[in-house]
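Complex shown without one protein chain; remaining protein chains in place.
Now for chain A:
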Amino acid sequence: MGVVGGSSFSRLATISRSFVLNKMSQQLNQRIDGPAFTAVKNKLVSNLIGLQSLEIYNDSYKHVGHSGVAASPNKNESHLRLEIVSDSFEGLTLPSRHRMIYKLINDEITKYGIHSIQLKTKTASEQSR
């Protein structure tokens, strides 16, 4: 009985180790501290006037196997989602706000081959509504 218990325990240990490994590899396309997203973050933090809040999400894991990404070398940071609160958006239409952000991070988009960017651009008063 003791032997049986031991073997099932070691199988359990193997399962949990592979689970941990899976979890770690999964995190690569969920993490926001990779080179591309860090560069985007630094660009926005140092260049966007009146920045009050910046949230970065890595949605790449939701698009694994997506045909547009399959050929790209950048798979872990392919889908970027940004939620930005800044008063520099005041008085601007939504497309101009997005263009403003696209323009700021254009170098990073091309350099790292970021495939998709989702944006939420709000002013502080819109955010508190």
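Rule of thumb we're sticking to: a contact is a pair of C-beta atoms (placed from the backbone, for glycine too) under 8 Å apart; a residue touches a chain by one contact, two chains touch by 3 or more; residues count from 1.
The rule we apply is simple: contacts and distances are computed from a predicted model.
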Omitted chain per UniProt, picking from "Multifunctional methyltransferase subunit TRM112-like protein", "CDK-activating kinase assembly factor MAT1", "Monothiol glutaredoxin-5, mitochondrial" or "Proteasome endopeptidase complex", is "Monothiol glutaredoxin-5, mitochondrial"
In the whole complex, of A:46, A:67 or A:128, the residue touching the missing chain would be A:67
Contacts of chain A with the absent chain, listed as residue ranges: 63, 66-68, 94-95, 98-99, 102, 106, 109, 116-120
